[in-house]
Structure formats: structure tokens, C-alpha cells
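With one protein chain held back, the other chains of the complex are shown just where they sit.
We call the chains A and B, going by the order they appear; numbering starts again at 1 in every chain.
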Amino acid sequence: MRARSAAVGASAHAKSVLRKPATLAMLAVLPPFVVVLYGAAMASFPDVAFLSASAESYGRMGGALFATAFLSGLVGLFGTVSAERADRYLSFAGFPAVVLFATRVVVSVGVAGLAAVVSLVALVGAGTGVASLPLAYAVLVLAGVLYSLLGVVVGALVPRELEGSLVLVFLADFDSFLSGGVLDVNTDFVEFLPLHYPHALFTSAVRRGTLAGEPLVPAVAYLAVFVVAAGVAYAAATGRGWSL
Amino acid sequence: MTRTGTALAATVKQFARTPVLVALLVVLPAYFVGLLGVVVPDSPVVASVPSATVETTLGAAVLPMLATLAAVMVAGIAGLFLTVNTLDADGWLALAGLPSRSLFAARAAALSAAAAVASLASTAVLVVHVAPDQVVLFVASTLVLGVTYGLVGAVVGVVLDTLVGVYVMLFAPAVDLFLFHSPLAADPPSWSAVFPGRWAGVAAIDAALTADPNWGAFAVGLAYLGGAAVVAAVAVRRAVTV
Partner (left out) sequence: MPNISKQSGTGDADVVLDADGLAKTYSSRLPWEPDVPVLRGASLELRAGEIVGIVGENGSGKSTLMQCLVGVLDPDAGTVSRPGGVGWCPQDDRLYDRLTVDETFRLFGEAHGMTGAEIAAAADRLTDRLDFQRFRDRRVDRLSGGNRRKLTLSVSLMHDPDVLLLDEPYTGFDWETYLAFWDLAEDLSEQGTAVAVISHLVSEQDRFDSIYELADGELTEADDAGA
């Protein structure tokens, strides 16, 4: 019964995301743009800590990661804000909150998966060789899901599109600036940024085709923390209407 | 002017009566610049602006740019939502007879006020870490770029879906200022000059790092602002009326 409810809920949430032509177009068009722009921009930085010949591909990798993550984050935010009242009503009508949340996570994984495909294709198409496509794809999906859950948390706490977007954008840009290595910041604080470990994992998957020796455990632990945080925030938003 | 004044008063009330939004205009740039100011180390770097090459610290080189970026991001997102959130009501108001130029003027004025608040908040926190050489020009350049991106946000908001618009307004200023026109970037591609940051953004960074005002870049930045205003006025008018 719960499995069927989850399937029905996931299908409904997926349709509400995908039945928007602009969202679908965004999924297809914007990540390649970001990948190319990041690559072109990074090529003009002389002092990053790697061979200058790979600066452009390093930029494209960062672009692929951020494009996937932030797209998923925005879908998580907007989906939560727009459906907050409907989800609360569904919960009131008897749909278990945990199943509702599970459907949101499933749709988040789906959106991240789609965005990751587009970003990876753009990365390869722009001329960056990827040593292991499956591993690179998996890390992109991980980054997307992380940010999608972050978007759910922000959307539950700040259930208005304008304010929620501002909060998410500032979190995301802060994360991208520091975890991308453009600024040579040497502080433990950076390890707490959501994209810090995915960035290292993605670089390894693309360049070396392996995740061995990379911080996979902290990245997965981060994911678990975000799932719990998003679950708590979501349950509060749909159950008691607790928000700013 | 009565209609524009009334529309302006209504716009200010409509958006200023959201305490969370008003707080975010100040808090987000402040947190962004403040936290980065603490985290970014003072390692020596060479910063490039059109008028000079400056040997300075990493913090002194990038924090002013990040302060400008923070104000610009706020203004860009605010411009998008200020326009999109009231399209239906604006349409009814236009139908009732309010000239679209009055409504646009009111919205542009309100957006400028929001950008000014964000610019001042950013700069106030910036000076705690590093003081721009020419503070007034720095704030003015940041404001010009902020309003420009705010108007771009308005266009993006009516032309694209809101979610797509936020995505664009997240990446565009970041790619423009943080990457292409960062003071650490030595040789950006020539086509990147199409971005607004090449002008008002560079004027801001120049004002922060040198004592020579880059009036040329500021003037072109103003021209970009004018162009963005024209495009935004046309786009919003088409979106509001049939």
C-alpha cells in the first residue's frame, strides 16, 4: 500500500516538474552553456594550482558540477514552495508524510539524473576526456541530490520563491567559489561546504577514472545528513506549517 | 508625475512590507562578504585592472569584487521577482489606465532602492576587512551594475520561466564578475566584454584597488544601464499588456 502510494506520489510530483516546457528546455540548454562559459573563463586564470594547459578543462568540470547541482537545488526549492500547500493538504487527506517526502527525494534523484546526463554530454562535447563515465555520472547525481535536498530545506524554511531563491543563490555561490579551487583558501571550513567532496570525487572520476583514495565516505555521510535535515524540515512544513 | 508617484509608493509598500525580504537585502550581502573576508587568506597575489597591475593580498584583491557581486546577485534576483510576482495585478492596473511608463518608472526606482541598500550593506561589511581606495565611486559603480542586472532580471523573468530565470541570474553575475572579470584573471576572452561586468564591474574593482577613477568604464556601464532599461521597459510592457 505504501509502495503504491509512493509510486503515485512520485509520478504526480514528477509530472508537476516535467510538464513545464521551460523547465525541460532549461534542463537541456543551460548546463552546456555553463560548462562552456566556466571553461572559457578559467582559461584566463594564471595562478591556479595545476598545469595551465588543463585550466580550461578544470573550469568545465567545475561548470558541469555546479550546473547540475544548482539546477537540482532550484527544482527542489521551487517544487517545495509551490507544492507546500498541496503537500500539506495531501498529508491532511491521509498521505503519510514520510511517503510524501520519499517521493520528493525520488523525483530529486530523477531530476539530478537528467541534469547530470546533459552536463556530462556537454563536458565531453566541449572536449574534456572523461576517464570513467559511470563514476563521473554517479558523482554528478550525488551533487545534484545534495543540492536538491538543500533546496527542499530552504523551501521548507522560507516558503516564498523570492526569498528562498535569494537564500539558495547565496549559499550556492559561496559554495561554488570556495569548493571550486579558484580562490586558494586553506581552511577547514571549506570541508563543510556541500560541494567540497563531490568536487574532489568528480575531478578524480574524470581524470583518473577511479574514486579510490578519495573522500567517498564523507560525501555519503553528508548525503545522509542532508536527507535527515530535509526530512525534518519537510515534515515540519507539511505537518505544522512551521516556516518563516 | 502623480501616477508615477502613486505607483512608486504602491511598489515600495508592496515589497517593503515583507520583513524577510528587507532583511535579506542587508543580511545576505553582509554574510557573504563578511564570511569570505574571514576565510580568504592574505596570501600575496597580483591583481589586474585595466589601468594598473597591483601587487596586493588575495583578500584585498577579491573581496571588493565579491562585495559588488553580492549586491548584484541580490539586485538581479530582486529584479526578476519584483517584475514576475505582480504581473497579473500589473496587467489589471494597466487595463485600468495606468501608463506602462509610469509603472516601469516606479518599478525601476524601487529596484534601484533595493540595489542601493544591498550595495551599501556590502560595502559596509567590506570596509571592515579592506577599504576601497575610492569608496564613493566603488559604491556608485556597484549600484550601476546592480541596477543593470536587476533590469536584466526583469527581462529574464518575463521571457523565461521563473525557475529558469533564477538559474540564469545565479550564473550570469558569477561568471561575469567572479570568473571573466575577476582581478585575478589575466586575459579574459575579448567577447566577454559583452557582459556588463566588463564596464561598471571593472570600474568598481578599479575604484577599490587604485586611486585613478576609471570614468570610461563607468560611462559605458551607465550606457549599459540605459540599454537594459529600454529592453526591460519593452519586455515588461509586452508581458503586462496584450
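As a convention for this text, contacts are C-beta pairs under 8 Å (C-beta built on N, C-alpha and C of every residue); 3 or more make two chains touch, one makes a residue touch a chain.
Model, not experiment: these values are computed from the prediction.
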For this session: Identify the residue among B:A7, B:L28, B:V45 or B:A114 that touches the chain left out of the display.
Result: B:A7
For this session: Write down which of B:L36, B:A71 or B:L98 is the residue touching the left-out chain.
Result: B:L98
Problem set entry | Touch list for chain B against the chain that is not drawn | 2-3, 6-7, 9-10, 13-15, 17-18, 86, 88-89, 91-98, 241-242
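Please note the rule applied: only the chains that are shown with their structure count from here on.
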For this session: Just give me the whole-number Å value for how far the CA centre of chain A lies from that of chain B.
Result: 26
Exercise. So in the complex, which bits of chain A are touching chain B?
Worked result: 20, 22-23, 25-26, 30, 34, 37-38, 40-47, 59, 66-67, 70-71, 74-75, 78, 158, 160-163, 165-167, 169-170, 172-174, 176-178, 182-187, 189-190, 244
Seminar exercise, completed: Given the complex, residues on chain B that touch chain A span 18, 20-21, 24, 28, 31-32, 35-36, 39-41, 43, 45-46, 58, 62, 66, 69-70, 73-74, 77-78, 81, 85, 160-164, 166-171, 174-175, 178-180, 182, 184-189, 192
